[in-house]
Structures are given as structure tokens and as C-alpha cells.
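Yeah, one chain of the complex is gone here, protein chain that is, but the others are all in their spots.
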Amino acid sequence: MAEAAVQAGCRFFAGYPITPQNEVPEYMSKRMPQVGGVFVQAESEIAAINMIFGASAAGARCMTSSSSPGVSLKQEGISYIAAAELPCLIANMQRGGPGLGNIRASQADYFQAVKGGGHGDYRLIVLAPASLQELYNLTMNAFDWADYYRNPVMILGDGILGQMAEPVEILPYEPILELPEKDFVLDGCKGRKPRVVKTLILKPADGLIAHNEHLQEKYKRIESELSLCEEYQTTDAEIVIAAYGITARIAKGAVRMARAKGIAAGLIRPITLWPFPNEPFISAAKTASQMLVVEMSHGQFIEDVKLAVNGQCPVEFLGKGGGWYPTEEIILEKIESMAAASATAVKGKL
Amino acid sequence: MPNLTRTEVLTDAQTHYCPGCGHGIIHRLVAEVIDELGIREKTIGTAPVGCAVLLYDYFNCDIIECAHGRPPAVATGMKRVQPDKIVFTYQGDGDLAAIGTSETIHAANRGENITVIFVNNAIYGMTGGQMAPTTLTGMFSTTSQDGRGEHGEGPPLKVCELLSSLEGVCYLERTAVSTPKDVISAKRAIKKAFQNQIDGKGFSLVEVLSMCPTDWKLSTAKAVDFVNNEMKTAFPLGVYVDRS
Partner (left out) sequence: MKKIHFEKHRCKGCGLCVLFCPQKNLRMSEDLNDQGLSYPEEIDPACCTACGLCFRMCPDVAIEVYQQVAKDKKQ
């Protein structure tokens, strides 16, 4: 992720040490000076996100990374950055919570990331990679989406993704969008009127209402243009699993095992958590008999799945927080019990 | 002999500050310094949360408005990305010495090449007169109604003294705007703090003791007396660090 950011032109990184993501600032501390960029080890998560606020307003591609308790501290700054419509990348390699929790992998920050953990009506574009290659690719795309929409982007990973090792092809950066000129940058008012980056809107009296409406229009546009999802063997699936990130990768294995046992299972894996890819779920709800949400929390992602499914299909749940993670066998067991229950129900009807 | 008039660094807007408030004087000093150094077109200011939050309405240069207490961190981000620009923060006592103490200390210790204007009026003005970190011992506020120090509030925080132990700091001076002599001295200090940044010398902070007649519930004249008699005793004026 760090190298992808460098490749994509990220030239400012500020962060604070927290496990399990220390590999990122460590790498950046060495790499940034090599490419003429800036690395600052901030005195706090709050300072780090505010340095990003300043660096972004000064026109740099910039990022910070942290893990759950640290991201909670950053929420104030994230709200301001979203309000000021500044682009940046924030990575959260989630760990067990609440509180200090532990340093095992978790997906319990879904609400915070997707519904907005700071104050006010704002949205982050939230990306959930399931492999290091995808993390690499999405990191480069994230900077483009951030600039294109002038909106902060969050990569929502977890402790497993944050600390695993697997081969990654280092691809050169190519912009995926035609990016607008950064006409908001504060660089001194030479030859132009002074610019202001601010989030306090007192005048006119309905100015903040108008600004909120403008933000919501932007969010609607993002929702209509950006939605990524992987579907795996869903066409004929009776039981469709919904999972994201590393959990989806494990679930994919369980789907293969179920198929080997003659159970028609499939997988929907949202890659963008916001905007949430509703369409695959709406389609699957029509064809599948049951759905199963698997996540490393006590049920956050499931709420968006249920909203998308809208009662058209029963949705089962498998998940725990606190550092629990599912094995392929645990998921398979759940699929088998669902298949058996379904068979009994069908028999009952006959 | 020069004519004393408004500089182009100030907009025409009438400020929202109360009658007799020192912010207006300090705004003018900062504007005059920017004008005299000829740096308006390369200056980026950071507005705090507090009475000076509307700074961007009054200054004719690029301004970023920050979350409460965060200007030194935001300024760090800006200055590191654009080292050739002049970045200043303008902060009150609540912003700089309470909620943003950490940002202040660490930006100072890193020796960030920025200029900090610290307005100390010993009270939370914008929110209606609550106790500030710099409220004097025995001083009344809406949240220290028996006088500071009676219920475990501790003594006032002295920013220049606190920061003077940091090796990363270039220049620290405490000034005031409660007499014409102090105003002239404050301008000299502010000019030096900006010049230090132009010369790449590092973190410079000028503390300015200022009047808040409204929340002190004093007349203009008594507010001036309060700065001259009480505040200057608790917060002695002078140069605390000068490594320039």
C-alpha cells in the first residue's frame, strides 16, 4: 500500500505508531525522503490527520494510516476534511475493539467507516481489499477518486491484511480518470483573489443548508458512478454468502468446499463499502433461497445487506468481534446447516 | 513622515469584535508586518476556533480555518508541502494553550518554520467568558465563579515559560497591546517572528496580552489597567528565547 501510494504521487505522509499498521509509517519514513516527499511522525493521531488537512489544502497527494483506536481519534479531522471537500487517503487496518481491545484482526469499525464516525452528514468513499495486490491497486485508484470527487477515501483493511506477506506485482501508476484542476489549493494569492478553506458557515443564514445539499448531491453522484463488487458463482447459487475484505477471501474457500459437497453456494464481495453495491444483492435475493453474512464483528455490514435485500430473502449471520476470525470449515459448517434446514423446510411444505 | 492608514492586507470588512477588544489591534499589526515585508501574495494564514475564527473575513490573503487547537498541525502540513510560502497561525489561549497544547508543544519542538501569534486574554471570549488555561489565580469567570484556584483549577499556564525549555524553538517573546508603547513593541516582535520564517530560522511565537472588556465585565479603561497591572505581573513581558 505504501509503495502504491508513492507510485501514485503521494508526497506527504503523517502518522502515529499503532499496531497492526506500523509497517506503513516505517516504510514511508524511509521512502518519502527518497522521492522528495515529506514524512512526519506526528505527536498524536489528531495532529496527524490535521497535518493531512493542511497538506491537502496545500495541494499535495497525502495519506495517513492507523488502526481502530487511532482512527477513532482522527474522526474530528476526517469530518473537517470531508466538510472542506479536500482529497486524501486514510487507511484503517482494523483491530479488535471496543476500547483498546487487542491487536488481532477485526471488522468492527464498519459503522464508523461507512456511516461516518465523525460529526455531521458526510460520507467517505470506503474500499475493502481482500488481497495485497488488490490493496496495491485500490490504493492507486483511491488517490484518483479522492481528487476526482474532492472527497476523503478510506481503505478499510484489517490486522491480517496489514501484516501478511504475499507476492505483489508493482505496477506503474496510471490515472484512471481525467482529474480536475485543483482550484482550491492555498499557495499564496499571487495574481488571484485570496482563497479560503473553511468549514464554518454562518452566513447567509441558510448557507450551511446549501452546503449540505451540495455535499449530498456529490454523494448521490458518487453513488451513481462508483460501485465495485466481485461475484463468485452466484448465478445458480441457492445460498449466497456476503462478506468483504479478508473474510470474503476465507468465505471463497468455503464456497468451493460447499460446491464440492454438492451445495450450490456463491459469494458476493463488495469492494466499495460506500457506495454500497446494492444491485448484486437485489438480483441474488430474487434467485437465491438464503443469504449468509459473514463478518468479524457482531453484525454491522449485515445491516447494509439487509437494506439491499429488503426482506426479499432470509439473511443468516455468522460473526463475532474481539479478534475472532472464521475458518473455511466454520463457514462450511454454517452453510451445511443452512442447506439442511432448507431441505427440511421444503420437505415440510410437501 | 509616513501616513498612518489601513493596509491592503486588511479587507474593508468591519470586525465582529467587541468594543475595546485587542484582537483588532493585533490584526492590524500582523497586517502591517505582512505589508511591510511584501509577503501578502505568498502568505497563508490559519484561523483558529475562538473569537478570531472569522480571520478570513478580515485578511486579504489565503486562509485555512482549522479545528479547535489544531492550527500548528495544519500549518505543519502546509509549510512542509510549500516551504517557500509564509505560514502563520493566529490562536487564542483556549485554542493554543488548552485543547491544542500538544500541537503547540510538538510543532515548537520540531522547530517547524512557522510563525505563531498567540493572543492571551485570559478568558474564553467566543463562548461567553469561561475560564481559560491562562485565567489568573483568583480571577472570576463563568466557570470559576469563586475565583480561579478555589476548586482545584490550578494556576494559569504560562506558555512562553513552558516552551522556553524546548531546544527546537527559535524565538519566543511576550508582548501586550495595552499601551501605545506595548503596541509598537508587539509589532516589532511580530515582524521579527515573520522575518525569522523568511530567513528559515524556525519556530517563532509571539504572545500578546490583550484586553477582553466584555467578558472581564470591565470598562475599556479598566480593562487596560487590568492588563497593565494584573496580567503583566502574572505574565512578565520580554524575550524568552532568541536563537535567531
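Letters A and B mark the chains in the order given here, with residues in each chain numbered from 1 onward.
We adopt the following convention: a residue touches a chain if its C-beta (ideal position, glycine included) is under 8 Å from a C-beta of that chain, and two chains touch if they have at least 3 such contacts.
Computed from a predicted model, the values in this text were never measured in an experiment.
S.K.: In the intact complex, which of the presented chains make contact with the chain not displayed?
M.R.: When the full complex is considered, the omitted chain touches B.
S.K.: Would you mind spotting which of B:6, B:151 or B:217 touches the chain that isn't drawn?
M.R.: B:6
S.K.: For a quick check of understanding: of B:23, B:148 or B:191, which residue touches the chain that isn't displayed?
M.R.: Per the contact definition at the top, the residue touching the missing chain is B:23.
S.K.: When the complex is taken as a whole, what residues of chain B touch the one chain not shown?
M.R.: Considering the whole complex, chain B reaches the absent chain at 1-6, 10, 14-15, 17-25, 28, 179-180, 183-184, 213, 220-221, 224.
Convention: only the chains that are shown with their structure count from here on.
S.K.: What does chain A use to touch chain B in their complex?
M.R.: 11-12, 14, 38, 40, 42-44, 46-48, 50-60, 62, 76-77, 80, 186-191, 194-200
S.K.: Show me the residue ranges of chain B that touch chain A in the complex, using the header's touch definition.
M.R.: Where chain B meets chain A, its residues are 40-44, 46-47, 53-54, 56, 59-67, 70, 73-82, 85-86, 102-103, 105-106.
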